[in-house]
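Note that this complex is displayed minus one protein chain, with the remaining chains in position.
Every chain is named by a letter (A, B and C) in the order it is written, and numbering of its residues begins at 1.
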Amino acid sequence: MVTKERLAEFEDKFKGEIKEKKALTPTQILYLVDKKDLPDMAHYLQYHPEFDESYYVMGIGSDERQLAGKFAYAPVINMLDSSGKRENFYVILKARLDKDNPEFPSVAQKLPAALWAEREVRDLLGFKPLDHPDLRRLIVPEDWPEGVYPLRKDHEYNASPPGELQNAYKEVPADTSTVPIGPYHMALDEPAHFRLFVKGEEIVDVDYRGFYSHRGIEKIGEGRLTYNQIFYIAERICGICGFQHSCAYAMAVENIAGVEIPARAQYIRTILLEIERIHSHLLWAGVACHLVGFDTGFMHAWRIREDPVMWLPERLTGNRKTYGMNVVGGVRRDFLDYRKKEILDKMKQLRKDVENLYSIVTSSDILIKRAKDVGVLPYKVAKDYGVVGPTARASGRNIDVRRDHKVFAYKHIDFDVPVYKEGDVLARVLVRLDEVLQSINIIEQAVDQMPEGDIFTPIGKLPAYQESLGYTEAHRGEVIHYVLTGTNNKVYRWKVRAPTYNNLPAVPEMLKGYRVADAPLIIASIDPCYACTERVQIVDVKTGKVKVLNEAEFNELSIEASERL
Amino acid sequence: MVIYLLELSLSLFVLGAISGLVLEYKSVIRLSSAFATLASLSLIALIVEAYGHLPIKGEILGTPIMIDGLSLVFLTIIGVVGLADAIYTFNYMDKYEKLGKAWVFALAYNAFLASMVLIVTTSHLVWFVFWWEIMTFSSFVLVVWDEKDSLWAGVEYYITMHLASTLPLLLAMAIGYSVVGSFDGMGFSDVAAHIGTLSPGLVKLLYASFLLAFMAKAGVVPLHFWLPPAHSSAPSDVSTLLSGVMIKMAVYGLVRTTFFILKPTVTFGYLVAMLGVVTLVVGTLYALKQTNAKRLLAYHSVGQMGYIWLGVGIGITLIGNSNSTLAFIGALGLTAGLFHALNHALFKGSLFLSAGAIEYASGTKDLNRLSGLYKLMPWTGIFALFASLGISGVPLFNGFVSKWMIYEAGYYSKNFWFVLGALFALLISAVTLASFVKFYNSAFGGEPNELTSKAKEVPGSMLIGQGILSLLCLVIGVFPAIALAIATLPVGKGVITTGVLGLSFHSIYFSPVLMAIVFGVIFVAFLLLLPPKAKETAKPWDCGSTLFPEATYRLRASDYYRPYEKRISAFYALGGFFGDLGSEVINRTIAAYVWVGKYFVRTAEIPWVTVKDVDDLRDGMTLHLDDALIMPVVRFVKVVGILSKAAVLLVLIIVAAVLAALIW
Amino acid sequence: MNSTIFLLSFLIPLALGLIEFKLDKKKADIVMLISALSSLALTSYGLAVFLGNRGIYHLVYIHSQGLGEVFGFVVDTMSVLMAFIVSLTALLILLYAIDYMSPTNKLNPVESGKGTFYGWMLILEGAVLGFLFSSSLLSFLVFAEVIAIATWGVIRYYKTPNARQAANKAFGFINLSMLFGLLLVVVFGLVKYHDTSLYALGQLSSKATLWVFLGVMLTAITMSSQFPLYSWLPDSTEAPVPASAFIHSIGAVEAGLFMMVRIVQFMNGIPKTAYYVIALLVVITQVMSIFYYPLQKDAKRLLAYSTIAQVGIMYVALLGAILGSAGGLQASVYQLFNHSLVKSLAFLVAGTFGFSFGTFDMKKIKGLRWILPGAAVGWFLALLGLAGVPPMGLFLSKANVIMTGTMAVRGASWIEWIPVLLVLVDATIFFMVAVLWMKSMLFGEPSYEKGKISPLMYAVLIVLIVVMTVSPFLTLHLTESIRFIGG
Partner (left out) sequence: MMERISIVGIVAGVVITALLPPFLDGIARRVKARVQYRVGPPIMQTFYDLQKLFGLPSLRPTENKWFRVAPYLALASAFSAAFLLPYGKWVPVKFSGDIVVFLYVLAMVSVAIIIGAFSTQNAHSNIGGHREMMMLLSVEPILGIALGIFAFKAGTLSLSEIPLKVPASFSTVLAYLLLIYAAYAESGFVPFDVAEAETEIAGGVLVEYSGRLLGVLEYAMLAKRLVLLWLLSTFLTIPILRGIQLTGIAGGLVVLVVQLILVLVAYPIIAALEATNARYRIDQAVALNTRIFLLSLVVLAVAAVGW
């Protein structure tokens, strides 16, 4: 709930530019503003003295020519109140852009956090961010022709125009040699290309090129599937944070429908979210060990991940991953009471195993040596880039959506959010290890407190052309979905922003000044999830051909994506 | 006969020297190189001729000649390296055609070689010094050849030589003369005979001045600073002579003077050996940092000189020892030192020629910009590799045998300091290896880049030049007997028994041939057992990235061993400190001079100039003491206006006085 | 031993020199050539004859009761060789002068008045030759006076204020020194012994020896511009280059030393005091010149200071002689021969700078090897030669000086080592200065357009280079026959 005076100041400051204001939900305020002051507003909000943890979340670009005859570009700021009152809320600054010449003053020139968002809208919608620092193409592949914008409504989702190869890479700095990491490299579990410019083994500069695993998710979602069908896609955005995505999506739609889902459903979602978190962190710990050549740690971490961590959801949901539990308005399947004990036992076993694992991992001090004072990300940089999740918390950012926005059952459960100041890889490791223990707490509490009652409130027809945000704290940070409904239960615009999307741009900053030997560890230390980051249009980089996806194929693809780990 | 051969080669050198009269650049170069080649050949003939019956005495143009084992070792160096270098020069010097002055080259080049021949053959101290000076002089002319960055290097070299090498030698010569008392009586043996009559102080002075002179010429730390710039900025064929032959003259001088004029004393020996150890450590560790091909090689010349001095030092210390075993070890050390000098001449000569070939073909000697030359100049590549392995002391190459002998000598001396020295020598040779891995791979490894892709294999004569030396590295490495036959001459037979199969000295035995057979058999066996089947080619694995900058996909020379150098940065810091100290001393001296100089110059006329350096003083008007005394009088007289009359008056007075005296 | 050869060899130049004043242009050249050539011919013939039957011949021409030996000859290796070298150098210098003293000269073109120049030069040459053979202090005095006058004449030749001043200075200094030195000695000799013959020097009492020595020394060191009165020599570079070349290589400077050598040759039992006095003066001179070298930017002045130092070195050798080693005499004379050749080369090369670029400022001259290759080579050799680098002769003579010096002072107190070691220091400093100047002058971007000098000048330079390189090896053994004569 946001009180007037919190916003009054802002509204006075930009009185002239603010055309219209509406509260999508009590904590989501949307301003319809004039485009020319976007940078100032965004900057003002992000660096507001009373909201020092607040950050730039994402930039939504949408083709609203059918609604308003104009394009729309909407930066979103997550306002985190540091005055103790914890009145946190999202601000959406929506600006309409001319339909023939969709140009706007770049927010990125003031906020590095907006760099990727604006490169994305340029690639996909053909917007023109003025004085953007670096407008190389980000998402569409090297051989995608200029002037073809897949996310515009008038672009057929399966059209694949021919184009010729063009260079979107940085120049090689003088007196350096180049070391590629990826697309195919032992250190990466998904395709991505880091181009390290090194002097000896010291990294001078880094170029990143990714989005090799685009799938037509947003485009396919828009205008073709109904809001319930989209769950299939939403959950398959990523094999690891699938449930997070589906929850975030569900939340957005439920906000639009204006329903509050039953308490029991909220608890069930919470438990599964935490199980997923534990799974992800263990998996990551394993990978990290492997990267520094400590395979024993790797093996043990993954052993624990098998049982109990994946054993449990199989019992609860029928799937080891990709639970498929969500439905708009609640969950599909209820937990039978006798499962409660099972969960608690497994949690006990898990706690033991995890502590055992820690002792194994920390037994080799070389591991600590490798992680300490490496890949440092200072607080300020973390804020500028709007870094989220454990990466941010390791740099002293005290942010956590679960707590700050009181999603689902977390409001009833007490847990603390580990924060470290150091900002190096070791801090990121520690944050995650702490979080595993926290999650176990949360699950046990949740199982105890879980109320009786039904697990689902039906939702009828959705109102047309309503918009809202949904969000959860995934294990990599804030997952956020934006939904704009269309006519008859279709979705007009569905925008997904995974945490890695905010974290990845900060990686080059972490790499600079460290050694080639550190690079894999540093890259891995943000626990990058390319599958999440790189949704949108499907293009096979090799051939440049677009595959037409029906739902079935689509599921297979998603399953592959999840099995890639 | 031998003397005739010597005269023949000298006269050929003279012909080469005056071949400048032909004027046309290319033909001058060709002609002088041809004569130099012939002269070197006749030198080699001389060696063969003289081998059986040493020593040989004689006289050429009034300079007494004495050829003994020691001279023969160094004549071999001059002959072989000179031969290869002269052949190499046929085409190499075309690079400098636009500079003209071919006749100067002919003159200096031949004079350089001839002077060194005379240095090692004369038995007369004054002539020794004379030819020594000629050598320095002509080498200076050759060093400053390209007249660009070499100028300063050359000046630095020449001045250093004059201060630290010529002066002490002149002093030593004077002291020698003071006991002999006649110009003709300045033969080594005569001086040695009279040395007893000197006061101990003067004897010490004699040792000191000889040591200093040869340290400076050999580039022994701390007098090595001139060497890298001079060797790296000279034309490569000259660098070869400088590094391959000239600095060996210092070794010759050291051995000659120590054993034939002075007496080898223990302290002197220790001094030499320790200087050697310090030098080999400093030189080689600095070489590790270099990225300029020729600078790298030059620093290694310093390092290798350290090895030689270590060997010779052990020799000087122990050879006079009462314990026969130790005396024997001393002889071994001396032999090892001389042998290493010979080997160093071979591989370092070859390496400099290769560096020259690289520069000739690609136009740069900056290792950072080179790449993939092996594809384009395979022969140079092979030769460079052999020479590199030779200098790194890899078994089956010549460097190994001599280094091994030095280690053995140092070790069996049973003297902790020598053992330590030998150990350091051993460790440092790993550093040598490292820096040649860098030298070879950054030039020849990888694929050609846009700079080197235009390069092509150098002309035949240059290849022959490299080939002679670098193949000798391999041959001597496998059959050391060939070279040892000569290297053992100075200490006489019996120290080391060498056969075709191997070399042995009291219970120590090593047979490179056996080693070669073992290695070769295994190698060939595996090659036959599992012949490499690699038909299909592919471009190097770049992680499947698109539009990848292939040219930068390799380690640059300046990036090698960064962590290691960081580890030992303290050492480099120390070196830097001493460097600064040196330059500081020089600056202070100049400042002091300027301060004094102010009193010799009236700077009042110079408007708005604060005198900082000598050049400012030059614009002033020089003052004279007597002026200061007499000019006032003169001015006064001038004011009175009768100066000319006064002069006449003066004359009249004198004449009058004379007349008066007459009439007396 | 027929000595008329030598008599003619200096009378001809003196006579023809007087005629020259009336002539100019071609005629002057011809007359000059005649005299110079003839004197060279005579001296060389004399040399040949002398080498045929060596010895020390003493001939007396004029002898009077009151004045004892007024005019006579001492013909020995030293004087004969010296005479030969003087006439040879003189010829070369004068040949050079033919083209140098011409309208094409950039620095100071000469339209007319060559005659006067030749006149003075020939008189100078004649006087020097006469001086060499003189056998009595009296004739030394007379010839010295002539030398002084002729020097005055050539220095003031351009008649610029500086030239006049320099000329007067040279004249004044030399005469001053004679007034209190040689003149007194001569007067003293005449009054007391009625004889000034060199041969008489042997019989002097040690006290008298000391005073005579000091008196002569005063004049000698002034003529050869050592410490107390030295500055006339640097200033004398105002003279035309050939003149300077003459003065510096075989003129008053060397005459002074020559006289000194003669004195030492004939005296015996020279007291130690004399040694210390002269040693002191020489040391001071050396140190001074060490300080002067780097301050010069004018080529000729640099050479002038080097002359001072070089002659100083000759005196150092003489010190050895005073301590009683004949080697000292030899070394000193040997140094004298080599120096005169190298120095004349140096001056003639420097002359080409003025001739073709119109400046002697070494700062202004760059890239010499591109614009005047011949001069570049000459300059290179001349400077290094002066610094004592082989194969140029000064290396051997300096080595000689040091060796004999060391032998003389071996076992003596450290003080007596100082002059000997100073020779090394001096050589080194000059060497550094020379090398640095060469670096800046010979190479790099040319600062003037291509200069040209006449073939004759080239020829002279080449001949000089050859002679300079060869002669040391020829004269080395000849000088060894120089011994003490007196007593």
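Basically, a contact is a pair of C-beta atoms (placed from the backbone, for glycine too) under 8 Å apart; a residue touches a chain by one contact, two chains touch by 3 or more.
What you see is a predicted model, and the numbers here were worked out from it, not measured in a lab.
*Asks:* Let's see if you follow the contact definition: name the visible chains touching the chain that is missing.
*Replies:* It touches the following shown chains in the full complex: A, B.
*Asks:* Of the residues listed, B:A534, B:A573 or B:V639, which one is in contact with the missing chain?
*Replies:* Per the contact definition at the top, the residue touching the missing chain is B:A534.
*Asks:* From the list B:P64, B:P395, B:P459 or B:G575, pick the residue that touches the absent chain.
*Replies:* With B:P64, B:P395, B:P459 or B:G575 as choices, the missing chain is touched by B:P395.
*Asks:* Have a look at B:A430, B:L547, B:A628 or B:L649 and name the one touching the chain we're not showing.
*Replies:* B:A430
*Asks:* Quick one: which of B:T63, B:S511 or B:T546 touches the chain that's been left out?
*Replies:* Only one listed residue reaches the unshown chain, and that is B:S511.
*Asks:* Even though one chain is hidden, which residues of chain B still touch it in the full complex?
*Replies:* 371-372, 374-375, 393-395, 400, 404, 407-408, 411-412, 416, 419-420, 423, 426-427, 430-431, 433-434, 437, 440-442, 444-447, 501-502, 507-511, 513-515, 518-519, 522-523, 526-527, 530, 532-543, 550, 553-555, 559-561, 563-564, 566-568
*Asks:* Residues on chain A that touch the omitted chain in the whole complex?
*Replies:* 177-180, 185-187, 198, 201, 289-297, 299-300, 303, 363-364, 366-367, 369-370, 515-520
Just so it is clear, only the chains that are shown with their structure count from here on.
*Asks:* If you tally contacting C-beta pairs, which comes out ahead, B-C or A-B? Let me know.
*Replies:* Most C-beta pairs in contact, of the two: B-C.
*Asks:* Taking each chain's centre as the mean of its CA atoms, how far is chain A from chain C in angstrom?
*Replies:* Using C-alpha averages as centres, the distance is 98 Å.
*Asks:* What whole-number Å value describes the gap between the mean CA coordinates of chain A and chain B?
*Replies:* 68
*Asks:* Which chain A residues sit where two or more other chains touch them?
*Replies:* Answer for chain A, listing residues that touch two or more other chains: there are none.
*Asks:* Where in chain C do residues touch two or more other chains at once?
*Replies:* Not one residue in chain C touches at least two other chains.
*Asks:* Under the definition above, what is the set of chain A residues touching chain B in their complex?
*Replies:* Spelled out, the residues of chain A in touch with chain B are 142, 165, 167, 169, 172, 175-185, 193, 195, 197-202, 209, 541.
*Asks:* Which residues of chain B touch chain A in their complex?
*Replies:* 368, 542-549, 552-556, 558-560, 562-563
*Asks:* Give every residue of chain C touching chain B within the complex, in rising order.
*Replies:* 66-67, 138, 141-142, 145, 149, 168-169, 171-173, 175-176, 178-179, 183, 186-187, 190-191, 228-231, 234, 288, 291-292, 294-297, 301, 363, 369, 373, 384, 389-391, 395-396, 398-400, 402-407, 410-411, 420, 424, 428, 431-432, 435-436, 439, 443-444, 476, 480
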